[in-house]
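A protein chain is absent from this complex, but the other protein chains hold their places.
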């Protein structure tokens, strides 16, 4: 598809191109049976490579320009904390993830991005050197496997993200940094604008938001980051990879605060039409790296690609199986379904939940605990029954 | 895994075993980018076999005992009507589907079921012989590929289903028959009880319901079928493969009548906990072949398998990546999420939609047109712009 | 306003005129501070006559042609059971209520209807003679005060209603009979059609439904009554006086089964536009005595009068303070509110609840206990703490 070497991430963004990201692997593979919710670790890269390869391929077909290595929470400290029962080392998981991403990236016009994320070491108040050493081990694999660029993503504390960026930067590869925070700022109250400035100063060329909040909220937060960067007289590219869940009712820690997290989020899943709106809003705000996180399935990314097809000049491969704006319904058996083959029909639809005894909003938990709080000290063992009982009572007392 | 020849479908059911079905391939693969909504045809079996193989494998891991060939709407008349642009013949698609199902079935304790479904020929008032000839062509492939049993599924008119059963029966293999109707009966008003009697008399050993309605409604309808069969002094096994969407507000033609069909159904998706309730209710009613249809993802089938693990005596392979009743959340980073690692938490949760400007129920279309109505005559061409405009006005006039 | 003697109720109905009823006094006066929820007795007629007079006057202004005496639950057995602490005898309450109704009726074109309702004696399995004696005492007052006609209303058992009709009939005045049942029939399972036939045979010239269900359900039930009467070759006039609360989710005993009864029903209150629809549907079904019950405020009755103004040929007095279909909003300060002065705006509005953490439907209690059940034996004392605890546990066990 792409003869000659591919353009790098910065070349694309500098040229004003739109870069489509991929979706959230841990949630998608949890539903397919390969990832365990709770630990959320990516051992499937080594244990069930066919499942990871297939998901990469689906996102590629949907229009993704980035194959992010399936290395979320693949740091050694996390794998160990979360009970690394499958017998693969962190290095094995990271290597396998790089190979899979590269294999599929080569099937189309996609780059490979090596990703690191926040660590239990930081939450447990380990030293800057200790935390950086954790990142360094993953980067070593990424460099050896020659990924195209690096992403530090899913950080709740900008300080830890800065440390990660500093380590990633040492590789000489382009660096993106993405926090999982909302408009109120990071868990220490640093505003989105200030966070962005810190990340750019630490060396990130691309900054933005991923996970924890819905598209509306994430785009709004990136806008605040952009305003901060511009106010500081700096320059950056912007990325956004939100949830595919509506979260109008969540508070400081995003969807983790919602009572539905993580096993009752279905009614909140965005439709493909919600994704059209999201892609357009992100574009209008000036974001050019537009992807997704937890909850995104391939058809969500395809919808992003289809919305931005006029700007990009082409549709993704998977659109051969999709009539734009429901157009393929012209072939449906029932005439009244054929009558839905129109953009305005889907743009105006307000989908019902089919759950008349459920409400539309939840009351969020909001513990507000953060780094340093004893409840967050990570330990290897699963929570004991006594600890569970105590937590349960604390949770009740909050409500 | 299974040394020696596997037990057949009737052997299992006669012995009182629970047989877990799989989920709906067209909807799952539409979201993955391999099936086109509207035509809903299964050319991916030949065109992108790796995607179909992977989905089979995920359902096998989730506990499915049946790999249904991905041959929905794979009759020649349908493929032609829906614009068979990809260049595979019906025979090629059916053969490829059989091979994929067999390959994965052999990886575990699953049987292969060849499936046929309602035809445009019937809707267009072709003769009994013409319609039966259509079924015969698919059966020929199934016999040649030596599937383990046959399913006639997704019929809105019991008459066409009887014809299908008669053709399938000629193969000598066990036959299951499954209608897509609700408690009000088929589109000609034949009651579920009478439908079931007709199907049993036509030769089906297993009868039931699939698609079009939510689990609550489908289980209720199978119960009516069972009561009809017993009243008639007959015997049968029962199956149910409902939608994974809540549809309290749909009318005669099920979810197709809902304004959200097919691209705005997300808020209606069942959670895994809804699936536990469904599996238990189906079991309590006396249904022993319990699976899913449109909307079911592998984790939904896993939930069915987990609910019925006490009766079956074992968990499915994919449960290694799932703590029962959310138990794996004991390993979650945040303490308040760890407090959700309890059955009662998830059983009592009423998930919010996150859509405060959307209602919980829709007003269903209900055209009530059926076989013989001119609007249902199938033609090869996509609906023209003029026809679309006319349909649109008809649809508006209904509301 | 009406020189010469007024036309009687049967003269009006025989002539095809529409008769507008009034609204439910116990609920309206509970909100104004004069009736106690629980006992629901009408001692205010004697204790605070100005409040009852004012409410009569408001309904008269709203278009009511019937001033129903405020004698609900004013039988001696009920007053005694419910703790007649205010020191008025049943006779005093009934007499005061007649005087107030007559005073206001004379201010316009309204008739006075004396009303009786179901008795604790019947629920406690007293004899037919005992129950009839209870009714007789109220009728004696009504005859002495020369009301224009009589209504037996709010009966859950058609048998008791027949007894009441027989007693009322002995007065020689026209008799209306109104049950508080839904489409499923009375609490002994007698269908609406059969109930209506029994009431007509007992001597009622007007039959229908009041209370317990919303307008949609009540109109549907009266339609079933009408079909029953016509099937039996009989003749009658029809009346309907539903709740002003939406009750799509209630079961056998109507809104009393809803968890919101009686102190959390606010979100269910019908708008004036809902009342337009109700009035039109009732009229279309052939009902000519159209009023309201619990929840109806004067503006609800005015909306009924306004909807039927084309048929009646005039508007009610209170319409001088109401622009039809919101027309008076043309005088609102804000321009965007002036833009709402249109019929189509209000007809299409789907009003939001403003309660995003509440659902749209409840799960109804459904005890299904009826006459003869020990829990329904009426006693003079308030429920004891021990009995309350027992009830509470029974209620929980039902859910």
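Letters are used for the chains, namely A, B and C, taken in the order the chains are written, and counting of residues starts over at 1 for each.
Keep this in mind: a residue touches a chain if its C-beta (ideal position, glycine included) is under 8 Å from a C-beta of that chain, and two chains touch if they have at least 3 such contacts.
Just so it is clear, the structure is predicted and the values come from calculations on it, not from any experiment.
J.: Which residue among C:189, C:286 or C:351 touches the omitted chain?
T.: C:351
J.: Just to verify: which one of C:30, C:77, C:95 or C:307 makes contact with the chain not shown?
T.: Reading the full complex, the residue touching the unseen chain is C:30.
J.: For the chain that got dropped from the picture, name the residues of chain A it touches.
T.: Touch set of chain A with respect to the missing chain: 350, 352, 356-357, 359-361.
J.: Residues of chain B in contact with the chain that isn't shown?
T.: Within chain B, the residues touching the omitted chain are 249, 355-363.
J.: For the chain that got dropped from the picture, name the residues of chain C it touches.
T.: Output for chain C: 30-39, 50-51, 54, 57-58, 61-62, 82-83, 120, 123, 214, 245-249, 253, 256-273, 297-299, 302, 317-318, 321-323, 326, 328-342, 346, 349-362, 365, 367, 369, 375-376, 378, 382-383, 387-388, 391-392, 394-395, 398.
By definition in this document, only the chains that are shown with their structure count from here on.
J.: Determine the centre-to-centre distance between chain A and chain C, using the mean Cα coordinates as centres, and give it in whole Å.
T.: Computed value for the inter-centroid distance: 58 Å.
J.: At what distance in angstrom does the C-alpha mean of chain B lie from that of chain A?
T.: Computed value for the inter-centroid distance: 32 Å.
J.: If a residue has to touch 2 or more other chains to count, which residues of chain A qualify?
T.: In chain A, the residues touching two or more other chains are 249, 355-362.
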